[in-house]
Each structure stands twice: as C-alpha cells, then as structure tokens.
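A single protein chain has been omitted; all remaining protein chains appear in their positions.
The block that comes next holds chain A.
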Amino acid sequence: MVTLKKPALPLIKFILNNNEVSTSLPAGMVLLDFVRYHQHLTGTKVGCNEGDCGACTMLVGELRDNALRYRSLTSCLTPLGNVHGKHVVTIEGLNMEGLNPIQQAMFDESATQCGFCTPGFVVSLAGFCLSEKNATTQNAIAAVDGNICRCTGYKSIERAAAKVAQLMQARQNTEPVAFVSENRILPDWFSGIKQRLQILRTALNGQLHPTDAVEWVGGGTDVYVQKHDTLKDAPIRFLFDDTNLKGINQQGNRCIIGAAATVTDLAESPIMQQHFPHLADHIKLISSTPIRNIATIGGNLINASPIGDLTIFLLALDAALILRNNDQQREIPLRQLYKGYKKLDRQADEQLASVSFELPRHNTYFSFEKVSKRTNLDIASVNSACCCTLQGDHIHDIRISAGGVAPIPRLLEQTNTFLKGRSVTDTTIGQAIAIAQTEIAPISDARGTADYKRLLLAQLIKAHFMTVLQHAEH
C-alpha cells in the first residue's frame, strides 16, 4: 500500500476483536480496507464497495447509557473515524475452538457453498445473538437481510437462522453479551469488553476532528458510495457520534429527531412506534439492517436524493428542519429545502441539527408506499407517503409526497389542495391522480421508464387511500 505523507493525523483507537489497536492512518479510510490490508484479517470480504452485498459485514459495540450495545454495519462504507473508541468484531473475533454454534448451524444446514459471502452471514447472525431482539426465526432472518448469497438460494440459510434463533430462546432477560459468552455461543472474552471500552473511552480525549475539516460525514452510507476516493484521505468532521445530534424526543405534540439519529434509532423509538403502528413494515422497505444501523436521518435528507425514503416519509409529515451555523440557527420547512436536482437551500457552513414534525392525532392516518425491482434492500422506482386527517368521511387535511418522479423529492401540492375538503370516492381519487400527473416529470432510468413511474404513482395514490380507509374503519 502507498505510504501517505500526511502531517500528524489524529490517532484512532479501538478494540479489534480481542486486541486494542491504534492507528494514525487517515480517519476517512474505510474500516474494511484497514482490517483486510493493514491488519491482514482477510476473513471479511470485499463484495460490492457500496453496502449492497453484506460480504464485509462487521459488528461494532459501543457504550450507550453505560450499556454495551452491538450493531452490524457494512465496513466498506464506514470510515475509521466512526469506530473510534468502540469495539469492532470481525469473523476472526467469533472463532473459538471448533465451530461456534452459529457456525455449526450454518455447517449442519449446508448453508455455505462457495463460501465468499459466508463470513458476512455468520457475523450478521452473531449480531442477532448480541441484540435484544426476541429469539424468533423471523428476527434471525431479518439480521441477514443485508447479506447477498448467489449460491444457496437462501433456503439452507433460513434453516440455519432458525437454529440460531433456537440458541437464543433461553436468554429471557439476561444481557445478550453475558448470555452468549456464558453459553459459549461466542468467545468468553466478550464478557470483558464493556470494562475495556470504559477504560478506552476514559483514555480518549475525544478530539478526532481536524480543524481543517472540509468534509462532513454522518453514517457514510451515501457519501462513501458517491465519493469514496475523495474522502479516504480528506480531513473529515465526523457527525455520527456527536451527542448533540442524537436522540428522538417528544416535546408537546412534536417529535424531534437529532440529525445523527440512525434509521434503526427511528425504528426502535417508542414515540415513533406508538404513533406509527405500521412503522416496522415501513422500515423493512428501507435498505437493510446493517445500513439502517449507520444511516442517519440527516444524511438521508441532506444527500437530496429524489427518492430518499425517509425524505418522502417526513415530507408527508410536513417536517421542519433546524439548520445551525455556530450560534445562529434557523428553521425551514423540509418542503422548502430542495431547490433543484441535488440543490439545497442550505449554506455550506450550515449544519442540519434536527428534524421535527407534529405527531399524527387519532383521526390522522399515515401510509408509506414503496415499489422497487426488489422489494427489500433496493432503491425505489417510486415511493410515496400520505398523511391524511379525516373528519367524518371528508378529508380535513392531506399531504401526499412522492419520490422518483421529479428531480427533487416533493409534496404534490396541487393534488393535496384539490383533495382537501372532499370526500373519498373513486371519482375524487381519479381526479387527484390526474392532477398528480401534471405535477410530476419522471425520467426513464435503470429503475423504470417514465411511463411506468407515472402509472406506479397513480397506483400508489390508490393504495394510500385503501390503507387510510382501512385504518379509519378500525
């Protein structure tokens, strides 16, 4: 590898498997490259370099409210700076004398053929064992929803996942780390990690941000796909662990989400779960477990993709943004953020601090629709959300948003205006769809032809009303 001539780079320290490591390599280098080519641990594989195959899956453990919490992530998109002070686990860190029970399950079910994707699957399943998730087969399978296997057809992996779920059934309320180390599911040194992380954290001065930072990185799941070459050597300000940007809270009737909250944080938020009864179904349509674990809400909004799933979700909720520049801050509605394809109403030094929206009331119904070539772990052909307040059989207020049909993610303002005050009938919906067609300008691309996207949006609007009426009846 090339020796980089960079002056006094900040020292990054973390625990890699059972060893404390430190490096002065650029903090923007991705974890995968560091582990494979600098630590020479080659069990983790390079598959796609864009978070879409899971061959590079690792686990990262960190202290949250003094509890040790593990999450899977795609190490091809994770800068070293985002694992500073944490515990990184690779396939090598899961190996014990003989096979561990997760590996044994994969072995017994012949859930490995060429073997290239296999370490990723094993690591993801270990992530399930280290999580607080209920010990169901469904949850074990969900843990590997970001892992692609081209050989097995997954049925054997499903069978192995079912066995792994069984392993965890006796856990009950035991802390996962304690349970897996006591039951020899993972190496026993896992039980000492919490203490070692506490020591490491105390030793760190927390100063990772170079003063000359020109790039800002949250979870990295989009920027490292778009401009990996620029970021790998750049001075970066890391936002992912900025505690000021974390948290999902309720103030009055508003939900306030820190810009660095992850999609997983959103999915696990009791506030969100309470107000969005179908949240789990919506979230399942958005990327994969390891990506959701690191992708931030702020990143999803600021990357300005015309089909950002959470952007569409939050547009329908008429979310407002707090943009901050040192001690100055301003609030703008999300619907005014996008000025053109990848153009934002945001100054270069303004930082997205938080997103807030009014929580749906009892007669407000929310619906999220997304269709892509592959239902899960894919980018939408068209996505759309609808937040509809009914008064009797009339629409009191409605916001339908749509992605993939214009250069920017947008609210269908004219359609929404038309619908307000009307009762929901087939005729009304038909007219609304016709108006919606005048508000959009889809293009043909790898995700579908323009004609298809027009038809699809019409269908998704129909689907919204079916959902809203169905929920209203219950």
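Throughout what follows, contacts are C-beta pairs under 8 Å (C-beta built on N, C-alpha and C of every residue); 3 or more make two chains touch, one makes a residue touch a chain; residues count from 1.
Methods note: contacts and distances are computed from a predicted model.
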Record-based protein name (UniProt) of the chain missing from this complex, from "Monovalent cation/H+ antiporter subunit D", "Xanthine dehydrogenase", "Cytochrome c oxidase subunit 2" or "Spermidine/putrescine ABC transporter permease": "Xanthine dehydrogenase"
Contact residue for the chain not shown (choose from A:C129, A:V144 or A:V217): A:V144
Identified contact with the non-displayed chain, of A:N18, A:N183, A:N376 or A:Q431: A:N376
Omitted-chain contact residue, chosen from A:K232, A:K246, A:R292 or A:R324: A:K232
Residue touching the undisplayed chain, where the options are A:L130, A:A234, A:I294 or A:I307: A:I307
Hidden partner chain, residues of chain A it touches: 1-2, 36, 40, 42-50, 52-53, 55, 90-92, 95, 99, 103, 106-108, 110, 112-119, 122, 141, 144-145, 147-158, 225-226, 229, 232, 305-307, 341-342, 369, 371-379, 381, 404, 443-452, 455-456, 459-460, 462-463, 466
